[in-house]
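What you see is the complex with one protein chain gone and the rest in place.
== chain A ==
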Amino acid sequence: MSIKISETLTFECETGNYHTFCPISCVAWLYQKIEDSFFLVVGTKTCGYFLQNALGVMIFAEPRYAMAELEEGDISAQLNDYQELKRLCLQIKKDRNPSVIIWIGTCTTEIIKMDLEGMAPKLETEIEIPIVVARANGLDYAFTQGEDTVLAAMAHRCPEQYNLINKKKEVKKDESIDKFSSIDTGRKKTKSITNSSVDKMPLVLFGSLPSTVASQLSLELKRQSINVSGWLPAQRYTDLPALGNGVYVCGVNPFLSRTATTLMRRRKCKLIGAPFPIGPDGTHAWIKEICSVFGIETQGLEEREQQVWESLRNYLNLVRGKSVFFMGDNLLEISLARFLIRCGMIVYEIGIPYMDKRYQAAELTFLQTTCRKMCIPMPRIVEKPDNYNQIQRMRELQPDLAITGMAHANPLEARGINTKWSVEFTFAQIHGFTNAKDVLELVTRPLRRNNNLENLGWTNLIKEG
C-alpha cells in the first residue's frame, strides 16, 4: 500500500476541489432555531435554487426565509440597492413582523460590492426592525461556517453585561483578553476565580442546537452546579444573552471559530477551549474542562461516561476494527473521528474544509491522546481536500465506511463502498451523553443494512471498464 499512515498527526492541504453545501444553507436550521427571525438571502437564482432543493419539503411550510433575488438591473446598478431592500423589508415586516431580519450576503453581493453592512443601520432605524448582516458566501466559507458568520454577527447584538462586581474588573485588568494566546486551557488560571462564588460567573454557550439538546447540555452542567446563563443563539432573538468582560463562553460546535474570535476580541469574553461535547468521551472532556475553569471538582462524571459506553455495547461490537474515511464537508470531522476512534474504529483520513488549529486545539490534542490510548495510528488530516484524489485513495484503501456528501454517496455505493451522508450529522442530534447513541445509529446504519444484504452477491453494481 503506497499510502502510509503516520505516527503523529499530519496536516496536509490539497486543491480545494471538493463538494460541500453552500454556507447559506445555515438558514435552514437557524430560522427554525430563532423563532422570531426572518432570513433574507440577497443573491441570485443559483442561491435560491440551491436552497429550495437542499431544504426539500421545508419550503412548503411557509418558511421564515426568502430570497431577495438580484436581477440584471441590480447587478448593473440601474436600480438603487437601498430602495430595493427597503421595499422588500417593508413587505416582510407587513407580512411577518419578525423581531429581527438577517441579511445573508452571498457571492454576488461580494462581487458587486453591495454595502450591506453600511445600509443595514440606516434601514434599521427607518423600518424599526433590527437588521443583522452575515456574509455567508461560497467565496470564503463552507457549509456550517455559515452559522459561524451569523452567530458572529449576532454576538454584536447581545446586550452588555453590567452587573459584575467592579472591583473584580480591576483585579483582572491585567488579564484582559484580546488575544488567542490567552485561551483558558487548564487549571492554572482557576486560582484567581476560586474565591468568588461560582454563581456570579456567567457562562454563555454558543452554537445553535435543537432546544432539547441545549437543555440536555445545560442540565449536565447543572449537575456539576454550573448554571448556564445564556445561549447564543437563544430560542428568540429578543432573548439574546448578555455578554461582556468577565463572561465565560464555550463553544459546542467545532465550526464556530469566528464567533469565538468575536466573543473574545469584541465582547471581551473569556473563551474556554475544550473538546466538543460529541460522543460520551467528548462530553466528559467538555464538562471537565468547564468545571476546571470554574474550579469545581466533577461529580460522578466518570461513572456517567462508563454508563453510556455500556449502553452502546451492541453498536460498538459492530464498528470495532472497521475503517472510516472522512471526505470532509462540514467541519465536524475531527470530533467525529475522535469519537469513532474511541469506539474502536480505524480512521484513514480526515478531510476537512478548514482547520482552525487554535479554536480546535483541545479537540486535536484529545484526538492524539485517544489514538495513543486505543493504539491506533494517527489519521492524516487533509484540509481543503480534492475529491478526485480522495476517491483514488479510497480505491486503494477500501475503507469499510466513507462519510461523504450526497454527490458521491450513490456512486461509491455502486462501487461497493459503504457510505454515510455527512449532512445527516449536521441535522441529527449528536451532542451530549444522551445522543451518543444517535451518532452510532447513523454510523452503523450502512453497516447494518449491508449485513442484511451481504449474501445476495451484488455489492458491485457498475460495469467494469
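To be clear about the criterion, a residue touches a chain if its C-beta (ideal position, glycine included) is under 8 Å from a C-beta of that chain, and two chains touch if they have at least 3 such contacts; residues count from 1.
Operating definition for what follows: contacts and distances are computed from a predicted model.
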Q | The complex's invisible chain, by UniProt name, from "Light-independent protochlorophyllide reductase subunit B", "tRNA methyltransferase 10 homolog C", "Probable electron transfer flavoprotein subunit beta" or "Trafficking protein particle complex subunit" | A | "Light-independent protochlorophyllide reductase subunit B"
**Q.** Interface with the undisplayed chain - residues on chain A
**A.** 16-17, 19-25, 42, 44-46, 48-50, 52-54, 56, 59-60, 63, 66-72, 74-75, 79, 84-85, 87-88, 91-92, 107-108, 110-112, 137-143, 388, 391, 405-411, 414, 461-462
